[in-house]
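Structure first, then comments.
With one protein chain withheld, the remaining protein chains of the complex are depicted in position.
All chains are identified by letter, namely A, B and C, in their written order; residue positions are counted from 1 within each chain.
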Amino acid sequence: MDTNAPELGVGLVGHAFMGAAHSQAWRSAPRFFDLPLTPRMRALCGRDPGRVAEAAARLGWESTETDWTRLLTRDDIDLVDVCTPGDSHAEIAIAALDAGKHVLCEKPLANTVAEAQAMTEAAERAAANGVLAMVGFTYRRVPAIALAKQLVDEGRIGEIRHVRAQYLQDWIADPAAPMSWRLEKDKAGSGALGDIGAHIVDLTQHITGDHIARVSGLLETFVHERPLPSPSSGALLGGTSQDGGPTGHVTVDDAAVFLARFGGGAVGVFEATRFATGRKNAIRIEVNGSLGSLAFDFEDMNVLHLYDAQEAAETAGFRRILVTEPTHPYVGAWWPPGHGLGYEHGFTHQVVDLVTAISKGEQPLPSFADGLQVQSVLAAVEHSAETGAWQPTAVPVPA
Amino acid sequence: MDTNAPELGVGLVGHAFMGAAHSQAWRSAPRFFDLPLTPRMRALCGRDPGRVAEAAARLGWESTETDWTRLLTRDDIDLVDVCTPGDSHAEIAIAALDAGKHVLCEKPLANTVAEAQAMTEAAERAAANGVLAMVGFTYRRVPAIALAKQLVDEGRIGEIRHVRAQYLQDWIADPAAPMSWRLEKDKAGSGALGDIGAHIVDLTQHITGDHIARVSGLLETFVHERPLPSPSSGALLGGTSQDGGPTGHVTVDDAAVFLARFGGGAVGVFEATRFATGRKNAIRIEVNGSLGSLAFDFEDMNVLHLYDAQEAAETAGFRRILVTEPTHPYVGAWWPPGHGLGYEHGFTHQVVDLVTAISKGEQPLPSFADGLQVQSVLAAVEHSAETGAWQPTAVPVPA
Amino acid sequence: MDTNAPELGVGLVGHAFMGAAHSQAWRSAPRFFDLPLTPRMRALCGRDPGRVAEAAARLGWESTETDWTRLLTRDDIDLVDVCTPGDSHAEIAIAALDAGKHVLCEKPLANTVAEAQAMTEAAERAAANGVLAMVGFTYRRVPAIALAKQLVDEGRIGEIRHVRAQYLQDWIADPAAPMSWRLEKDKAGSGALGDIGAHIVDLTQHITGDHIARVSGLLETFVHERPLPSPSSGALLGGTSQDGGPTGHVTVDDAAVFLARFGGGAVGVFEATRFATGRKNAIRIEVNGSLGSLAFDFEDMNVLHLYDAQEAAETAGFRRILVTEPTHPYVGAWWPPGHGLGYEHGFTHQVVDLVTAISKGEQPLPSFADGLQVQSVLAAVEHSAETGAWQPTAVPVPA
Partner (left out) sequence: MDTNAPELGVGLVGHAFMGAAHSQAWRSAPRFFDLPLTPRMRALCGRDPGRVAEAAARLGWESTETDWTRLLTRDDIDLVDVCTPGDSHAEIAIAALDAGKHVLCEKPLANTVAEAQAMTEAAERAAANGVLAMVGFTYRRVPAIALAKQLVDEGRIGEIRHVRAQYLQDWIADPAAPMSWRLEKDKAGSGALGDIGAHIVDLTQHITGDHIARVSGLLETFVHERPLPSPSSGALLGGTSQDGGPTGHVTVDDAAVFLARFGGGAVGVFEATRFATGRKNAIRIEVNGSLGSLAFDFEDMNVLHLYDAQEAAETAGFRRILVTEPTHPYVGAWWPPGHGLGYEHGFTHQVVDLVTAISKGEQPLPSFADGLQVQSVLAAVEHSAETGAWQPTAVPVPA
């Protein structure tokens, strides 16, 4: 850590799952990486004064706010990190950018393409003034994924023909699992499609360096009524559960599947579901090219499988690369070979890349425009599911 | 082997890859299983007298024919086993059934739905006279697949929600791989779709006990011109290859992908390709149900993975079942636990099931009607790929 | 199959597990390989006339004998295949060789070093007359094992430093599993050590091309009394089981473990057990050399793992080689890539190699001398377990 490095004041909005992961990243990045700017964890923002104070102490923030607009007027804050549910991303991010604050915004960028467009426009306005915005597709920073992209860029697998990607979870496979805001379209925007499908759209496009051009999709909600978490959650009230308790309507998809055609001609098959019993966080990606193949599964996240078709047939085979060598992306800053990293390290690497880009005045990636493009793919899937026809993914021109 | 069992005279048409596999099955089945009828390998049929004589000696057939219609008039032949390319299945199988011979016909049943319908009608006529027909979806007889079906039937994984199936090969991923009859629509009917896609359609329907109701598909031919195997193969002549040699037109699909909706509501994702570099014969099937999941990969064919969601969360996990116990389907006839079987054993089990059904006068499964139904799914995929719209898979009523 | 090839008349002694495996091999080898001699399955020998007749019909033998000495006087028999328990190997094999018959003898070569020495001497006498002997360490002929040896021979893993080998089974892990002849020292010679430990001694020496020079071992019998299979088995009578039934004394080891020093300096760790709950037939071998490593597990028998230390660190990793390519040892005779073989194929390959060597008048491998050397390693382990000290494995010079 360069103790002479200038500071970067950070304000974080939200302190649930994502807030905790981002906090660990802001704390840890300067401990392991030489950053050109030293992050200062200035303020944590949450609606409930007591809970935000407790969270700030626990997560290591210097002060608290209960109104996010307060962050925009504080001089000691250079960057706003947005970890709220998707329905508030646009409002916060646009205001922060317009106030001259850099922004890191959790994915999906927004709940609608229109919001994402507005955010992208705000990001472009801000960039003209040296204010930068990034969307948090953290899995890009898992070393095995970064290595996969590097190998594709180096031409190791040749021309890409097949992409198959699955994001499989099972946390609501049981019909008795209760309602939550993630199952309400108003708050979450969509279900498996936006929550986890967004990741595999971003990851496969990132690894291949290509974009999905058109899609044919299907959305499914297997369980339409779920028990409410407590009787007081009246807003969701919809019916009566098997054991007589009140239930709520699920208004998002439980699963989303789609075929895809990439711009470069590759054929894609995608699946995102919360009903894959026994799969907990299985992000499985396989890419087949003319010279080789790559395969990854987040449930074994320190490993990348590589097949090199140019090896002699007698000894060719998928190599299980343990992505823990000092020469692997991000790994040199951590532990010796064979000492694996975990889920949270991707967030730390995200901070490293973001801070480095800000220091250089360069656009951090993925940009809001990238987030918008992912959003347009998701919208095309939804549209296709409604119409039963293939849909192009081009970002619609705003009226 | 019951040496007093009546004999079943068999005539086999075709002696290439499938002919060799069927021959090993006819030879081996009575050595390991107690069959109610003892197969006699009466005659092998092939066009070239010299080659069929050599093959008959090598494969263990008592006599040869060079005209398949001869088999139909021989009294010592009770069953005709059809191992020719798909374009001759209908003619041979229908004639054999009409001549009162039982028929085992390799998959896919035929190259067109119309042929498959005619074959099914012939099978129904024959059945009225106690003459039986079966189509050879051999992979059903891999013990791990048979166990998967059994577990689904027993309700072990509950209501089925997701089916994902891939049949991945790479034998023509290299553009320099030469033309063959399998790449010509006239002879092969279709490419990856009919050759290997047919298997995963059959297997997933078999395991789940459900039918695919509608599909949305995409077919792709990545390489349109390939070098001819030799200059004399003029019939295929189409152009000039990179190194100046003559090339032929590929007229079938290299890859087929499709979404599927099963009758019972499950969501399916299917992929069949000959361009999955590094995957040699990867038949990968995963089924997620409300109470558990099953997963299989033919590249590790003696294993079935089972997840039981009713186990305590602390010790739940996919079990790697080594399907080599004497109580597993078919396994008791072979070796002790842990001593795995190979590809060819499925063919032996097919003979066992077929001979047993014939002995009892019962319909062997899969029937020609089952083969027709698979054909109708493939046709719907092709149709969907042309129209860009979802297609029902119902078997069209013949005019 | 070359129908003009001379015949090789075979007589088999024993028709239990090994007899069935050998029969399938004699039947199948000429169907898939071009053999210079065509095996004729002339006679099956067993003590009980009724049972041997049934077995001969089932397994495909032309005639039967109830006294193995009869095989030695039959002119139509060129080779005697010995599949009896170990206590009769020496007597049968020596007599057969002295009678001018080639011999294939199941492993372990004998129950004692003295017997193995006598057999080796008989083999040497016979060889002078062109009569050949081979011991059946079949696992050498699993393609993945044959490939491992080939890669070591080619120098792909450099100088060998570590050998770790386990043969893990669990068929008597349950104390309620009944007595059998395999648990009696008189008949079986030893327990896990001789039955399965012999295989990993042979395999590791075969793969590395080196010999074990000295050992430090430990033998263990976890369960000393077991229920008798039936009340009439009085010979074993030893005590009373938990549920009051008669029990028998186990007089062999349940497990054998030993350290080994190879002649070339490599360090070995070996473990053979019938008490590895959940492991059915796990022959696990890993060899680490200065330039790479190899790993194998029979429970995934069509796969060999290779690590090449000369690859760049960024993309180095154990390759999962699917040993099903036509260029892999033995594989070209069978099925296309990805279509795996099973347990029994090793026996077929053994027949191929044996028949080829006989045809050429060359010593088939492993020879009886090789079998004796393995026996001397096992004896050294037993001796070490008794004395608590390291023991050399040199074959004792007969008095």
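Simple rule for what comes next: contacts are C-beta pairs under 8 Å (C-beta built on N, C-alpha and C of every residue); 3 or more make two chains touch, one makes a residue touch a chain.
For clarity, every value in this text was computed on a predicted model and none was experimentally measured.
Participant: Mind giving the shown chains that are in contact with the missing chain?
Facilitator: Among the chains that are shown, those touched by the missing chain are A, B, C.
Participant: Of the residues listed, C:A57, C:A95, C:A114 or C:V269, which one is in contact with the missing chain?
Facilitator: Selected residue, touching the omitted chain: C:V269.
Participant: Of C:A99, C:A127, C:L218 or C:A333, which residue touches the hidden chain?
Facilitator: C:L218
Participant: Using the touch definition from the top, which of C:T66, C:N129 or C:S290 touches the missing chain?
Facilitator: Among C:T66, C:N129 or C:S290, only C:S290 touches the chain that is not shown.
Participant: So which bits of chain A touch the chain we can't see?
Facilitator: 1, 3, 17, 21, 23-24, 27-28, 30-31, 57-60, 169, 171, 279-282, 298-303, 322, 324, 334-345
Participant: Using the document's contact rule, name the residues of chain C that touch the chain not shown here.
Facilitator: Per the touch rule, chain C residues meeting the hidden chain are 157, 161-162, 164, 166, 170, 173-175, 216-218, 220, 222, 255, 257-259, 261, 265, 267, 269, 271, 273, 275-279, 286, 288-293, 307, 309, 316-318, 388-390.
Participant: Spell out the interface residues on chain B facing the chain that's missing from view.
Facilitator: Those residues of chain B that touch the unshown chain are 147, 151, 156, 305-306, 313-322, 325, 327-328.
As a convention for this text, only the chains that are shown with their structure count from here on.
Participant: Name the chain whose C-alpha centroid is farthest from the C-alpha centroid of chain B.
Facilitator: Ranked by distance of C-alpha centres from chain B, the top chain is A.
Participant: If you average the CA atoms of chain B and of chain C, how many Å lie between those two points?
Facilitator: The computed centroid separation for chain B versus chain C comes out at 36 Å.
Participant: Distance between chain A and chain C based on Cα centroids, please, to the nearest Å.
Facilitator: 55
Participant: Would you please write down the residue numbers of chain A that are in contact with two or more other chains?
Facilitator: 316-318
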